[in-house]
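See below for the structure under consideration.
One protein chain is absent from this view; the other protein chains keep their places.
Chain lettering (A, B, C, D and E) follows the sequence in which the chains are written, and residue indices restart at 1 in each chain.
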Amino acid sequence: MAKGAAALKKKSDLKREAAKSAPAQPAVPDDQPIIALDLGPANLSPAMQAYFQKCQDKLGFVPNVLVAYAFDSAKLEAFAAMYNDLMLAPSGLSKLEREMIAVAVSSQNRCYYCLTAHGQAVRQYSNDPKLGEHMVMNYRAARLSKRQRAMLDFAVKLTNEPWAVEEEDRAALRKAGFSERDIWDIAAVTGFYNMSNRIASATDMRPNPVYHGMSR
Amino acid sequence: MAKGAAALKKKSDLKREAAKSAPAQPAVPDDQPIIALDLGPANLSPAMQAYFQKCQDKLGFVPNVLVAYAFDSAKLEAFAAMYNDLMLAPSGLSKLEREMIAVAVSSQNRCYYCLTAHGQAVRQYSNDPKLGEHMVMNYRAARLSKRQRAMLDFAVKLTNEPWAVEEEDRAALRKAGFSERDIWDIAAVTGFYNMSNRIASATDMRPNPVYHGMSR
Amino acid sequence: MAKGAAALKKKSDLKREAAKSAPAQPAVPDDQPIIALDLGPANLSPAMQAYFQKCQDKLGFVPNVLVAYAFDSAKLEAFAAMYNDLMLAPSGLSKLEREMIAVAVSSQNRCYYCLTAHGQAVRQYSNDPKLGEHMVMNYRAARLSKRQRAMLDFAVKLTNEPWAVEEEDRAALRKAGFSERDIWDIAAVTGFYNMSNRIASATDMRPNPVYHGMSR
Amino acid sequence: MAKGAAALKKKSDLKREAAKSAPAQPAVPDDQPIIALDLGPANLSPAMQAYFQKCQDKLGFVPNVLVAYAFDSAKLEAFAAMYNDLMLAPSGLSKLEREMIAVAVSSQNRCYYCLTAHGQAVRQYSNDPKLGEHMVMNYRAARLSKRQRAMLDFAVKLTNEPWAVEEEDRAALRKAGFSERDIWDIAAVTGFYNMSNRIASATDMRPNPVYHGMSR
Amino acid sequence: MAKGAAALKKKSDLKREAAKSAPAQPAVPDDQPIIALDLGPANLSPAMQAYFQKCQDKLGFVPNVLVAYAFDSAKLEAFAAMYNDLMLAPSGLSKLEREMIAVAVSSQNRCYYCLTAHGQAVRQYSNDPKLGEHMVMNYRAARLSKRQRAMLDFAVKLTNEPWAVEEEDRAALRKAGFSERDIWDIAAVTGFYNMSNRIASATDMRPNPVYHGMSR
Partner (left out) sequence: MAKGAAALKKKSDLKREAAKSAPAQPAVPDDQPIIALDLGPANLSPAMQAYFQKCQDKLGFVPNVLVAYAFDSAKLEAFAAMYNDLMLAPSGLSKLEREMIAVAVSSQNRCYYCLTAHGQAVRQYSNDPKLGEHMVMNYRAARLSKRQRAMLDFAVKLTNEPWAVEEEDRAALRKAGFSERDIWDIAAVTGFYNMSNRIASATDMRPNPVYHGMSR
């Protein structure tokens, strides 16, 4: 069950660069394949090759979810396009808020990959390691603004009982100051992690070990 | 809360063409907006305009989920790219099997939009109206091959308790004849409808009424 | 596992008459026994013979639930007496409302038989095929009057957590305009389908195939 | 919200006779109406009058569920006919076994009325007060024969997730020695208490206080 | 799997004394070991020997939970110290109220041992056999003061979804008249039975049979 990571970049390079961005974290090798399916690497399109290179340059590593998708260039492109639009494009939700939704949703679904990778993102964007832990463990234990609490209550209800979401739930978001477009974005980010959590759980996807020590 | 459908095509044309493909179904107007969020239509990219035209030509209507996404051309493109790759691109799963997963998952999440639209797809692809009803109501009541039963058992477990999916679940799929790539596809389709169900429920998305009478 | 249907009426006659009431539906044979228990037909009492004949004359077929019960005339009479009193006798609830409860309850219990047979009844009584689909898929997605919404909220809570039904739930029904007797009837119909759903699921009861195409 | 008990028999007589059959139990008055709905007593048919008299003569009291139904003679007759057929007519299940199902099901649904009345019946038929407590509290804690354990496992699964009952569940009953007809009876008794539990919970039905001290 | 009871006191003595306190209950032998683990008795410390003697003198028997813990004197002392502080030391909650929590919690966890032993305590402290049954079967069916209902609602929510208990739940207790210290005590008793229920269920702990007939 060898994974495609090696085909994309030498592992030692990856480690070295990752180490730079998180120097206090010893470069512990993760002796596990990235996913539990044996899917060889595809020839990536130039756009995707450039995307991976950009990850290396900015993060010091390619997130394993992208390596996992690299067995099929079209699937990788579709995933990356949706991810980048949802999490990075302009929105009434801050990037931190979108990551908070990602983690609170992943906590309901107990997704090891997403909790690790996006828990780190919450710690980094918020500059508050405790907030990342709150999102992982129980978002209700965090001291949140009314806006952010309403946002997460909606995301968690939509995760756990989507059939019961109704007009009064949307009204609660509007009352907390969210626009129509913001509500769409909350729903779309919640939906996206309900998808990603399941793909990660179905394939036993492993996060890059470097996440564990970052932004602590 | 007027929706963007009218901006794309005159409603009467839509009705007329839909009626062609399902002549026994009277063209009952659905007096509800497509979603419960007030998002004006965007200027679609030429690619998306062509896509909508293709829907009209082939189906006689533009599925409402696409109209709902039409408030933002980038989001629509990302959604359409992922949808078309997952549901229509070559795969070890037949198109019918992918639609069966879509409906069995949507039944767990009780998503009115997806059950209506993809229930119709199962009826059409299988030429067996009963099979569509089985997927909507309780997939366990259908008389399925071992392969399809294993596929749906995996999809439903992944939907309801993603945290509990483990190697033995993947092993059951392999034993039923699925390849590594097939397992990815089952996971990805399951994940996709766990996303779509939630976006549809969060926005109270309404299916095109024409679906109800088609392929009965 | 031959069933008792043949003893009651020639199958071809049944099909022929059913076809009359739903001419657009091809008479697809359902190659399955009515239930998964091997129980021979009993000698029906004259009253029950007359009842079956009346079904044939009015519906064009005998509903399979009655055929299933026909292995024991006393059980059939008790079931038919309770069914007819609950669903057809005078009540503050319309026949459509009683069928709506039947389907919303059966949706919680995912009962293939009852969803098929009573989903058809909702379509027929309401002359609104969409309403039947709403009840099958998610009653919360339907646009209901406050009265009917309160009625179904009570029925679904009573189905899913009967231990939690208390005075405030009855008060909500009274506030929605229901009388004491109406509340009894809502409870009794809800209870009845919680019984029937379980007998149908326990025995893998199969609905008459003709239901699928009727009242679309 | 006075109930119809008084119309049927003087309360003092009821108490006196009840006291005979459970002399160690002081005749504590239960200062609550039998149900939380205000439904006046109907004129009972001669058959139902005789039935109530028979209860008095044999039990020393009329079970409150019958008094509750006495607001409508037709409903009372239908209920009594089904009850008597299921619980008292010849069956491959002993009367004790049918009462064990009644209590194990009622425990899942936490129905105060049925647990009290039928818990007493298990104590009486089994001559083992502990067995009644086991059925009320957790049937898995009882030391049961394989036959009775299989019977209750089926009844409890059918109660809690009827949608998941399949051929392998019926096969387990057959393996434990149950006939086709026995399986029907297990399903029918399970169904009946899933109905009765909900009618009792919906109406806050109160058991005759005399049950508490009987057969201890 | 012999248990340590015999080592502590002759069984016949135990029976005799138990019989005194509950003379209407025939001394039915319970032919089961106290727990399903084979743990020999320890040498009890003098304090624990005295404690067991005190149980005998006051109750006529040593509760089986103590006999179960008697395989390790330190564990027994820690358990007894916590139990006695929580259930018997001065508190704003009456002893009856603490036992009501014990039984309502144990009902959620369906713990046969605790329901039997503490159900008896509720019957005894309240002098109301019905109240004990209510706590065992469904506390919502009891006619409780607002104070006691708020107390049990908190205990049951804390049992079933501890992650969802928040400030508004504490506020509801304060509004019902409970002090800060009372709230701690409600939480601590609830927590204690969530512990004990699980130790009893994990070891299949058997209550002293004498409980069944006491305080009826």
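Quick note on the criterion: a contact is a pair of C-beta atoms (placed from the backbone, for glycine too) under 8 Å apart; a residue touches a chain by one contact, two chains touch by 3 or more.
Given the structure is predicted, the values throughout are model-derived calculations rather than measurements.
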item	value
In the full complex, displayed partners of the excluded chain	A, B, D, E
Hidden-chain contact residue, picked from the options A:Ala42, A:Met137 or A:Ala176	A:Met137
Hidden partner interface residues of chain B, rising order	163-164, 166
Chain A residues touching the omitted chain (full complex)	24-25, 28, 32, 107, 110-112, 115-116, 129-130, 133-134, 136-138, 141, 143, 204, 209, 212-213, 216
Chain D residues touching the omitted chain (full complex)	138, 140
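To be clear about the criterion, only the chains that are shown with their structure count from here on.
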item	value
Smallest count of steps, each to a touching chain, taking chain A to chain D	2
Chains touching both chain A and chain C	B, E
Copies chain A and chain B touch via same or different residues, half shared test	same
Result of counting contacting C-beta pairs for C-D and B-C, higher pair	C-D
Mean-CA-position distance for chain E and chain C (Å)	46
Multi-partner residues of chain D (at least 2 other chains)	110-111, 163, 166, 204
Touch relationships between chains, expressed as pairs	A-B, A-C, A-E, B-C, B-D, C-D, C-E, D-E
